[in-house]
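All protein chains of the complex are present and in place, except for one that has been dropped.
First chain written, first letter: the chains are A, B and C, and each begins at residue 1.
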Amino acid sequence: MTTTARPQEVGRTTVETTYREALREAIREALRADDRVFLMGEDVGSYGGCFAVSLGLLEEFGPERIRDTPLSESAFVGAGIGAALAGLRPIVEIMTVNFSLLALDQIMNNAASLLHMSGGQFNVPLVVRMTTGAGRQLAAQHSHSLEGWYAHIPGIRIVAPATLEDARGMLATALRDPDPVLVFEHGSLYNMKGTLDAAAGAVDIDRAAVRRPGEDLTLITYGGTLGKALDAAERLAADDISAEVIDLRTLRPLDDATIIGSVRRTRRAVVVDEGWRSGGLSAELSARIMEQALFDLEAPVARVCSAEVPMPYPRHLEEAALPQVETIVRAARDVVG
Amino acid sequence: MTTTARPQEVGRTTVETTYREALREAIREALRADDRVFLMGEDVGSYGGCFAVSLGLLEEFGPERIRDTPLSESAFVGAGIGAALAGLRPIVEIMTVNFSLLALDQIMNNAASLLHMSGGQFNVPLVVRMTTGAGRQLAAQHSHSLEGWYAHIPGIRIVAPATLEDARGMLATALRDPDPVLVFEHGSLYNMKGTLDAAAGAVDIDRAAVRRPGEDLTLITYGGTLGKALDAAERLAADDISAEVIDLRTLRPLDDATIIGSVRRTRRAVVVDEGWRSGGLSAELSARIMEQALFDLEAPVARVCSAEVPMPYPRHLEEAALPQVETIVRAARDVVG
Amino acid sequence: MSTRRAQEQRRREHLTGLLRTMLLIRRFEEACAELYSAARIRGFVHLYVGEEAVATGITAALGRDDWVVSTYREHGHALARGLPLDAVMAEMFGRQTGVSRGRGGSMHLFDRAHGFVGGNAVVGGGLPLAVGLALADRMQGRDRVTACFFGDGAVAEGEFHECMNLAALWRLPVLFCCENNRYAMGTALAKEHAETDLALRASSYGVAAWPVDGMDVLAVEDAARRGVEDVRGGGGPVFLELRTYRYRAHSMYDPDRYRDKDEISAWKEHDPIDALCARMRQDALLPDGTRERLAEEVACLVDAAVEVAEQAPLEPVEDLTRFVTSEVEPEVVAG
Partner (left out) sequence: MSTRRAQEQRRREHLTGLLRTMLLIRRFEEACAELYSAARIRGFVHLYVGEEAVATGITAALGRDDWVVSTYREHGHALARGLPLDAVMAEMFGRQTGVSRGRGGSMHLFDRAHGFVGGNAVVGGGLPLAVGLALADRMQGRDRVTACFFGDGAVAEGEFHECMNLAALWRLPVLFCCENNRYAMGTALAKEHAETDLALRASSYGVAAWPVDGMDVLAVEDAARRGVEDVRGGGGPVFLELRTYRYRAHSMYDPDRYRDKDEISAWKEHDPIDALCARMRQDALLPDGTRERLAEEVACLVDAAVEVAEQAPLEPVEDLTRFVTSEVEPEVVAG
């Protein structure tokens, strides 16, 4: 279990903040601490970041280190790889995961492969941030949740901050990683408010976190659906169903120990993820649980994912397409039987 | 069970051919039958196709219908989409799956999404062919097996011919599909020799095929690893283990009926796929079997996949990275216990 | 004499039509801004206010069968192309009566009957479609033109390069309509491009290319007619750099911090609607009150469209996964 899950100790000073501000503080801290670090992407500078994450950083760090790029995803992601090879610590922002497909060749064939192809000579200490997820009626081309799909690629680490602590702390750890790290920020979390330890800083990015302990089943999720899973657990508690909620935090590599350990205890699991169902991350989790805990299971591992459809614009259809508290509760009740 | 699995009936005339020639015949037949059909891609013309599949077609059909393109994967795949929208039936060849990443935005955000985004007005009758797979010492950037990964995308059909019948027959059916079909040809199969019904033609692309019936376990695979699975079944038969071998043929949508039906009978399954293990197609199959047949299983569904490494060049390392007859046999013995 | 009057009459009708189209677009966009602020429509909404002359002038030069490929800033293109106002507005509300059955929303307007192929929200993503549509027309011997709209920012994307080369190499009937409004979101032209003369850049592919005053609807229409004539005549693609400006923020989501207000007001001095009116008055083609009458007329239509849209039905939830694959049966091909 990770430090980010620790209970607030009494007497500690905390600050009111948002997910967006926590991300910004993390970037600011990294820029101040290490002059090899710079932020590069479309509209990170004078616009302030398409979701205002980097607002104000241009004024503090100037256009060299808060570097606006033209619309050229493949070139500036690849340039981030090259700059990392040459000793810098780039943070490349791709506005949203939907556009990252244009840079996928650079991510898979260079960032993830250079170390191996070169026999260990060229590691790529690159961090790529992007917004992911649906839920804001942005329709088919702006609503993908592909982080679980990216987790198929060897040679990169995938993290998905779901809490203020992780929004604040994952970047520093990612920047210390000698290899590429992709950070997926869910678009519906930017305005999430809460309190954060005033001294909050780097967090581990190796372990999943148990966000709520429980006995009767394990809800496994991450990122944008953690809140829904916790709400579902609350609802289930009302019917005396005790659900443990695991926040994966890092989608590659997966923390089998925490996941399997929990399911061995609860003997039931529901995986919740906002990606399309077939071939999504939930399938991998289901397969691992089958391989490592089949005979502990009282019921099949259930998957609550998005409908396999390019996301429609209207709210009622989008809500029907996405995992919801109700659908999680229903799936949990079914596996508990 | 599909027609391609039918036993050779006596008295039927057959021809000696190869996987490559069967693919070529299918393209030739389509070009002759329907003048809306054309082939477009890098070096499909004067070079004869990078793996000689289209050799000779330029001479027969001319440069308009056997259309060489510049190195512009995104543009010519997107142009295929546009041509399909305007009433043609393009066959777009991407030399190999490794380069298809450059066209992924067009595939996911246009080919797979236009029908839905337009409320049903614009379907995309496009066929995209590409070579996939490892095994020829082509190293990290030329050895991907991403067909299972592509199967995550709603709105496209994924097929993988593993036999001469399917190499000969899948294209015609794909061309009749009103929606995009991606055809993955495994690079190690092009020289596969065999006999083919002289009258061989269109085959169904909805159902998986049982390539070898058996009782004790089900080996589920497709494409380049079908041969290895059949060899493994042969080896297992020697120890009185009767393995049923299923060729998925179509990776999206999956034919659950055939897969689950078999596993319900055999109560044991090993999924073999050349993609990276985590988040690959095997995980989806494992998850579906868990969901639909958990209580019929005598053992966890096993996965035999590629090692999670950018493919190394040396033969001994590549062989160690890929599924092999031995590893399939070992996995099968383990699940049979 | 009477022929001269007839001509004048035709000219008046034509210019009045252009004016009405621009007024309709502007009113539609203003309504969208209000509706968005009132949270009655959602998603990303990109307005076209200030750029009306471009869509209006280009589409005026197109024929019924021609194709139009557009972007996420396409309300103006759609209305100028003649897509039914009620169906376009219904799309903003995500209603079944919308041009895309409400599944697309503001960024994904489609209409096969008008050859309107979207509504593409990945910058540059529409260009390959345009090349393919044109390729099909060329291969099938149709003399259609494909008009493809995209912005100055799209010119930096690799797809622009690949598509310019392909269209020029194969001499395809594409009219590339680059809406240079000087910004890609918050990024000014000079921070997007090493060479900011976009017509010059386009001509390096061996494509006829020239800049056009995108605030003057008559200049746009004239350039478009010449371009369409070349393209349809088999002369290969033509690239028009339409110099224009968006008065409003990039999207309803954009706080617009990156430009100073003087720049915006300076451009408003060249408002395309005012400019056309001035021109028409000069030529005595705009009787007093006409502009006001037309403005009122389109305002009523837009208000009515809003009302109809809000009453219109939604797609049933059970139909969520419709249109992922086609409902028609696979066709049976001879042979």
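In this text, a contact is a pair of C-beta atoms (placed from the backbone, for glycine too) under 8 Å apart; a residue touches a chain by one contact, two chains touch by 3 or more.
Only a predicted model underlies this, so the values are computations on that prediction, with no experimental measurement involved.
Considering the full assembly, B:A140 is the residue among B:A140, B:I220, B:L254 or B:V304 that touches the omitted chain. From the options A:T17, A:Q106 or A:T258, the residue with contact to the chain not on display is A:Q106.
Within the complete assembly, A:G78 is the residue of A:G78, A:G187 or A:G280 that touches the hidden chain. Across the entire complex, the residue among A:D179, A:D197, A:D256 or A:D296 in touch with the chain not shown is A:D179.
Contact between chain B and the unshown chain involves residues 42-43, 45-48, 50, 68, 70-75, 98-99, 102, 136-142, 307-310, 312-317, 320-321. Residue positions on chain C in contact with the hidden chain: 156-162, 164-165, 168-169, 191-195, 200-201, 204-207, in rising order.
Interface with the hidden chain, as seen from chain A, comprises residues 29, 32-34, 38, 64, 69-70, 72, 74-88, 90, 105-106, 109-110, 114-123, 154-155, 157, 172-173, 175-179.
Quick note on the criterion: only the chains that are shown with their structure count from here on.
When every chain is reduced to the mean of its CA atoms, the largest separation from chain A belongs to C.
Computed from the mean C-alpha positions, the centre of chain B lies at a distance of 41 Å from the centre of chain C.
Centre-to-centre, using mean CA coordinates, chain A is 37 Å away from chain C. Spacing of chain A relative to chain B, judged by their CA centroids, is 32 angstrom. Annotation for chain B: residues touching 2 or more other chains are 74, 105, 109, 116-117, 154-155.
In chain C, the positions touching at least two other chains are 102-104, 108, 120, 122, 125, 158, 324.
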